[in-house]
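Right, I'll just put the structure down here and ask away after.
Removed: one protein chain of the complex. Kept in place: all other protein chains.
The block that comes next holds chain A.
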Amino acid sequence: MHRCVCAALAVLSLVGASPTPGSAPPRSVPWKASRLDKPNEHVIFLQYGETEPALKLKETMPVEELNPTHYPARRAAAVAQHFLNARHGSPYKWFHVEQVQSATLEEIAGVGAKYHVVFSAKEGVCNSVGLCTADVLFPEAGGDQTAPQVQCSCEGPLAINASAQEEAFYRRLRGSNSPVTGNNIPDSFGFIAPDMKPLWILAGVASSFVMLKESNENTLYNLAQVANVTQLESEDKQLKFQYHVLLHEMVSQEIIHWKLLVTWAPAGGVSVLHPERQPHCHDCVLPPATAPKERSDPE
């Protein structure tokens, strides 16, 4: 575990709705209409930053109290976790659900299933804990939207200041002559070399973009392993990596391979470009890490 410089635990509120004042807005995920940073006025679903007047016109079922230890509440909380990581994660900051405190479900005809969930979350580098409240809307099947919509805010010392470590990591990788690579993180015994740990955490954060997009009420995703990570040349000040990650989906028990192009800089947050699901490979052996050809145009 990294030694944290967590001395000043500011009690900031992590709010999924508004961009942090003074900083650049987070980069978007360009493979679909950016749900994560551009509210789309045609979309009647709950978006962060929007209020819900449109929804009042729709027929709603009564709100059902959910058992917080049962899986529906826990899956919804996991989706909120993916959202938090995509939004606020970094190589020195990622979040896991600790425990769901309470949850409700509202089935909205023609729209989807809206979960309201309160859960404690833990930041894994500094081990700080906070309480989060999230609204997770799983859209009804058959519409054009498949990914859940999330609004989430957290209280407590979760928005820790990891900038010193982030800066040091950033400078080390920017200044190095040899691009960093890694395979099989963690290894078969769960071991992660200390210098690989930020890359593992970054993989978790980047994977959260995918896991968020892929989630529905019948899934529960986690990062199982980083098959390989390779640092790439970057045109701008961002650090750039090609990742091959293995995600575990609990309900199907499947291991799903994804290739991601990930960029990050301390000020700007994590971005994921060109996420590519790899074909299901049953008995396959992973190829050794090689630097992929640079793409000249997006897919």
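Everything below uses one rule, namely that contacts are C-beta pairs under 8 Å (C-beta built on N, C-alpha and C of every residue); 3 or more make two chains touch, one makes a residue touch a chain; residues count from 1.
Definition applied: contacts and distances are computed from a predicted model.
S.K.: UniProt name of the unshown chain, from "Carboxypeptidase O-like", "NOL11 protein", "Prolactin" or "non-specific serine/threonine protein kinase"?
M.R.: "Carboxypeptidase O-like"
S.K.: With the full complex in mind, choose from A:153, A:183, A:216 or A:234 the residue touching the hidden chain.
M.R.: A:183
S.K.: I'm checking contacts with the chain that's been left out. Which of A:91, A:124 or A:139 qualifies?
M.R.: Considering the complete complex, A:124 is the one touching the chain left out.
S.K.: For the chain left out of this view, which of A:61, A:109 or A:255 touches it?
M.R.: A:255
S.K.: Touching residues of chain A against the unshown chain: what are they?
M.R.: Its contact residues with the unshown chain are 67, 69-71, 96-97, 99, 124, 181-184, 186-192, 220, 222, 224-225, 228, 246, 248, 250-255, 280, 282-286, 288-289.
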